[in-house]
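A quick write-up on the structure given underneath.
Missing here is one protein chain; the remaining ones are kept as they sit in the complex.
Each chain carries a letter (A and B) given by its place in the written order, and its residues are counted from 1.
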Amino acid sequence: MNEIIIAVVVLAGIGLVAGILLSYFSKVFHVEQDPRIEEINENILPGANCGACGYAGCRDFAKAVIEAAKNGEDLPECPPGGPEVAQELASFLGLEHGGSERKTALVKCAGTSERANERAQIRSVQDCRTAALYGGNKECQYGCMGYGDCVKACPYDAIKIYQGNIAIVDPEKCTGCGICIDICPNNVIELVPSSRQTHVLCNSQAPTKATRSACSVGCIGCKLCQRKDKDFSIENNLAVYNAKKGKEEAAFSCPNNVIVNTWQFSVAAFVESTTAREQFAARKTEYKKLEKEKRKKAAAARKAKKAKAAPKKKEDKSE
Amino acid sequence: MSKAKTFKGGIHPSYNKHLSSDKEIVEAPLPEVVALPLNQHIGAPAKPIVKRKDKVKAGQLIAETGGFISAPVHASISGIVKAIEPVEHPLGKKVDAIIIESDGKDEWVEFNPVDNPFAADADTIRDKIKEAGIVGLGGATFPSNVKLSPPEDKKIDFVILNGAECEPYLTTDHRLMVEKTEEVVTGLKLAAKVLGVDKIYIGIETNKPDAISKMEKEIGDDGQVIPLQVKYPQGSEKQLISAITGRETPPTSLPMEVGAVVFNVGTCLAIYEAVFQGKPLFERVVTLTGHGVKNPGNFKIRLGTYVAELVEFSGGYKDNAAKLVLGGPMMGRAVPTDGIPIIKGTGGILVMTQSELIVRYYSDCIRCGKCIEACPNNHNPQLLGILIEKERFDKISEEQLEEIVLDDCFECGSCTYVCPAHRPMVQFFQQAKSYFNNKKKKR
Partner (left out) sequence: MEYLLIAINSVFIGNLILAKFLGICPFLGVSKKVSTALGMSMAVMFVMTLAATVTWILFHFLLEPLNLQYLRTIVFILVIASLVQLTEMAIQKISPALYEALGIYLPLITTNCAILGVAINSIEKEYNFLGMLVYAFFGAVGFALALLLFSGIRERLDISSVPKSFRGAASSLIVAGILSLAFMGFAGLVPG
């Protein structure tokens, strides 16, 4: 009996001493730290300290993540945490920075092999970077070449090459990490805010004549969209849209159907689906018809006004 | 004659120079149309000062310099400006060019040579060279007037004439040294005077004995001809300096850091013509060669001539012609069409036959180390090739090899030539350069 008590006492004693020492020293040796590190370490990360990320433990990873976010660099990855942890980290840091939105990648090209002219057959090349070295496989040198470097690079499997040889990003899967942007040799992919619902699906800065001969859905810099919606600006022969939701009229006024409004059609549908394009064409014709009728009515009204004014004058004269 | 000097590394490809090395330079007839890209040099593109339907004369300034490191462009024929639009360029991306349709008259503007050039002030000569739009005709196309103005604190000890012409098949420099010896040497001496240097070296590979003896006679006591061992890439600046003077240029620095300035044979001729005759740069000599053309030879052409026209003049393609390369087989660029203009940096046009094209599929690196032996710049193409193939650019930055890849590798192709696994090393390095350059731009 005695022995058991002694054992318990000794054990408890050592535990107590250790506890006291630790709490005392945690006050004495307290060091100011970014509280976010704790927040990330405790609540977001798996906490296994496995080192699979390449950093020495979850705390070190948390520090690296905060540092990367501060410098505007890509966040390091936590393989066991997977895409869920990556999302949480991104939103955690995004909210902290007050207002930096969730972004998603967009391939600014709709020039499928039917719509864009081929330049030259490049044999035995299987990736975009090599093709770019030789000038690309399309006449338009700003377009998506479709060999899929971005597909291979995307860690979330968010990009696919559809028939027609264009890469399309799935906005549901995209986390805005930006790796595809670094990989694309033609800079066709851009990071846009997820909330934006109007996109210009073209990257070509070539002058009008060149774009017309290269692709049937290229932006020729005609400025018709700008006339309908002031949020469109034209830089280097290319239309740019930086606001949230563009006017439908702008999309209808584009002669080459380069603008897509995602509340009507998804980017994927607009690029590769013929039904979507047909629907859009139908709406456009309807809109144009309505516009024409409006104009006719307005012209008729003006004429009527003029006619009303003229006979009155005659009457005055005759008096 | 001293024993033939050389540098560390390098390879011995088959040269095939016999196809054109004894063919005298022939002047090609006036082309019907020329396309003069605004970007034929290193630096900012030139800015056009003419527009559609303007009439121009040969030698007239049609585009002025676009920045400090830039060069103007002159019309090479007389005629009417048809358009200013993008044309194919050997580097792949289309470039804006001024397209001139010939009026058949070949009228030239009046030239203003410099009076008594050897007594003239250095800045006058430099301005004349800048006005004439002279750039390095060896292929690097660096504006020569900038090369002739090193910063005050860099002491220049030697001027070296690059007569090595190590690239297989090309023979322009060889023929220029044999046929225009006096003009080339005068241009060289003038360049040396502008730099205030009295030590002149002329490096010539031993496979050109007629050039060696002619240049020796011409330069006399004013300089020294150094015969060099026939090895590729002897004609590269840093390797040339290392072989002749023994000085090693540190990685990513310019030759002026070790007190040397190197000039190409064609550039010296252009300097002579610009200063002594007042003629701007609108003509050059190119070698049209390869087993795919009926009559290989050396031709003096107007800049901007389409390759198709030149080939037609020379006699046309053979039936087995399959691939067109602008430049030599080692550092030249394959182009998809012969509707591409010849520009300032084009030294050769190589037409290869179907049987010379062997498409090989490459395997993993077998770690034999032949590429490390062959690299003239002391790099490790083995490691870099593996890292680039696996897209481990992060590791390249980690090991601080980014600089080496971006600035120091000049893509000579020695590593690709020797690789037993047929790995396309040069293409890997080109990809890495494009990746890092893109990254810099996007950040």
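The definition used in the following text is that a residue touches a chain if its C-beta (ideal position, glycine included) is under 8 Å from a C-beta of that chain, and two chains touch if they have at least 3 such contacts.
None of these values were measured; they are calculated from a predicted model.
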Contact partners of the omitted chain among those displayed are A, B
Among A:6, A:243, A:281 or A:298, contact with the omitted chain is made only by A:6
Absent-chain interface residues of subunit B come out as 364, 386-387, 390, 392, 395
Per the touch rule stated above, subunit A touches the missing chain via residues 3, 6-7, 10-11, 14-15, 18-19, 21-22, 25-26, 28-31, 49-52, 54-57, 59-60
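Keep in mind that, in the parts below, only the chains that are shown with their structure count from here on.
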Subunit A and subunit B have mean C-alpha positions lying a whole-number Å distance apart equal to 43
Note: in the complex, subunit B contacts subunit A through residues 85-86, 88, 92-94, 334, 336-337, 359, 391, 427, 430-431, 434-435, 438-439, 442
Seen from subunit A, its contact residues with subunit B in the complex are 119-120, 123-124, 129-130, 132-136, 141, 153, 181-183, 185, 187, 206-207, 209-210
